[in-house]
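Shown next, in structure tokens, is the structure this report addresses.
Here the complex is missing one protein chain, while the rest keep their positions.
Let's turn to chain A:
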Amino acid sequence: MSEIATAQDEQDARRHLLLSSPAIVIMILLGFIPLMIVVAYSFMAPGDYGGVVPKFSFEAYVSLIFQRDMFDDTLTFSSSYLEIYIRTAVFGVATTIFCVLIGFPTAYFMATRPAKQRNLWVLLLTIPFWSNLLVRTIAVMFIIRDEGLINTVLMHLGLIDRPITLLYTNFAILLGLVYSFLPFMVLPIYASLEKFDFRLVEAGFDLYASRFKVLTQIIIPLAKPGIVTGSILVFVPAFGAYVTPLLLGGGSHLMIGDLIALQFGSSRNWPLGSAFSIVLMVFVLLALLFQIRRSGQVKHG
């Protein structure tokens, strides 16, 4: 009897592997192998017209933080890329924080609406969640440029005499990033609050907890899985952002994403671009590990 069961199990396992094989093949072929090519390229020398010369070189990693002198080959510390890493990290973290600060109250408010209204709210947040990022970034550009809505309104109100420059500043990039990824924070938090048992809040009030205490001691800890998921969904694309800084930073306030595209494009230094990609991947994976650790603690605690 058990032998038949095992044989059946094995047959099932084979069938399931076979059924998932097209997905596995595509992911290996178009996900894993290309990534390994990038890893390999990061240890090679750049070709003259893009591409790489197949010989081992550590130069790309050296130039991540140093600049080689053209004449005597000495290495000097270069802050130009370091500045971009720091800007990227600051923007990634700041975007995540702002998204939590705006996203949590929004998600909570949605979750406490009557069922019918809730569906409408979810739909209204789902639309920007999936809408075209490029078009949404162009839309932000329209709002913050000199003759855009913000400046026009402020001038009409008499608060300013001439337009404040918002476009092509760090502020513009941060605004664009928060605007782009805010729905990615709201929806997961909403999902974790949707089935929230409000009897717990009632119990808190019965024990004379203040509204603030109830929020910080009961609601937020229980919404933590949603906050962690949302933070990952915001941090990963914000950290790797490419279009937003390009359009709203006007080419002068780059992030790692732009640096990578630049090396693969007009700078024709594929090994350096590959090394930047590896740096970006390492940062993202570290952030993911950190978040998974934290959400793991919630489950145990």
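Odds and ends about this structure:
Assume contacts are C-beta pairs under 8 Å (C-beta built on N, C-alpha and C of every residue); 3 or more make two chains touch, one makes a residue touch a chain; residues count from 1.
To be clear about the criterion, contacts and distances are computed from a predicted model.
Going by its UniProt record, the hidden chain of the complex is named "Spermidine/putrescine transport system permease protein PotC" among "Na+/H+ antiporter subunit E", "propane 2-monooxygenase", "ABC transporter ATP-binding protein" or "Spermidine/putrescine transport system permease protein PotC". Here the missing chain is touched by one residue of A:46, A:230 or A:257, and it is A:257. The chain that is not drawn here is touched, among residues A:131, A:165 or A:217, by A:131.
Although one chain is hidden here, its contacts on chain A can still be listed: residues 9, 12-13, 15-20, 22-24, 26-28, 30-35, 37-38, 41, 51, 102-103, 105-106, 108-110, 112, 119, 121-136, 138-140, 142-143, 145, 147, 149, 152, 179, 182-183, 186, 198, 201-202, 205, 211, 215, 232, 236-237, 239-240, 242-243, 247, 257, 260-261, 264, 270, 273-274, 277, 280-281, 284, 288.
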